[in-house]
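Structure first, commentary second.
Every protein chain but one is kept in place in this view of the complex.
Now for chain A:
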């Protein structure tokens, strides 16, 4: 780990957080008038923008239509200026298409797609600044955007990444912590039923520690849920006030 002490003896991380402390989450719903639903989220320095269109008619080839549920179409992209190294990111490289796939899977499981047969729901997510936990920020942003669009879901989908360093699970990893190469686990959870919509893990982690890390991750997801729920309630209240009700 190249001399970097990710967890100090006093139990503090590089940015001064405790092991189970999330970064500050700030979010807004309804940031675009054009889209059916949109949201912007900041998790520490990771910033993501999500836009939802639909449910609408199938665009493109009609053969994609499913007779019993809606098609969820996702697109994940990273802005050229999102990372330290300025880089053109062409569409369709392996990493981003994998991310697109994961987002699609997550939301296919969470959205009540069977309510909209033969239609399509588009979710576009863009990372404006990458500082670790890109997938998680995307999921959280997309959840808010879908709610803004008024599309029914089983529950909130809350995602959070978790690492494991020196026998301690660290939640909501930043870029430096991710780059250190320790194990990291991304979890997308439906907080009410404690069901896992997506689970992804990288690098090496001993089986015996898995439960500990999973517990920490689901606790973190529930913390994220509390924040997101607050955001949604505030937003609805604000809208109601503006409408004069």
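Quick note on the criterion: contacts are C-beta pairs under 8 Å (C-beta built on N, C-alpha and C of every residue); 3 or more make two chains touch, one makes a residue touch a chain; residues count from 1.
Throughout what follows, contacts and distances are computed from a predicted model.
Visitor: The complex has one chain missing from view, so what does its UniProt entry call it, picking from "Phosphatidylinositol N-acetylglucosaminyltransferase subunit A", "LSM complex subunit LSM5", "Exosome complex component RRP45" or "NADH dehydrogenase [ubiquinone] iron-sulfur protein 4, mitochondrial"?
Guide: Record says "Exosome complex component RRP45".
Visitor: From the list A:103, A:151, A:214 or A:227, pick the residue that touches the absent chain.
Guide: Only one listed residue reaches the unshown chain, and that is A:214.
Visitor: Among the options A:15, A:57, A:98 or A:166, which residue touches the chain absent from this view?
Guide: A:98
Visitor: Tell me which of A:166, A:194 or A:234 is the one touching the absent chain.
Guide: Looking across A:166, A:194 or A:234, the contact with the absent chain belongs to A:194.
Visitor: Which listed residue (A:62, A:86 or A:206) would be found touching the missing chain in the intact complex?
Guide: Here the residue in touch with the unshown chain is A:206.
Visitor: Using the touch rule from the top, list residues of chain A that touch the missing partner.
Guide: 92, 94-95, 97-98, 101, 105, 108-109, 181, 183, 185, 190, 193-208, 210-211, 214-215, 218
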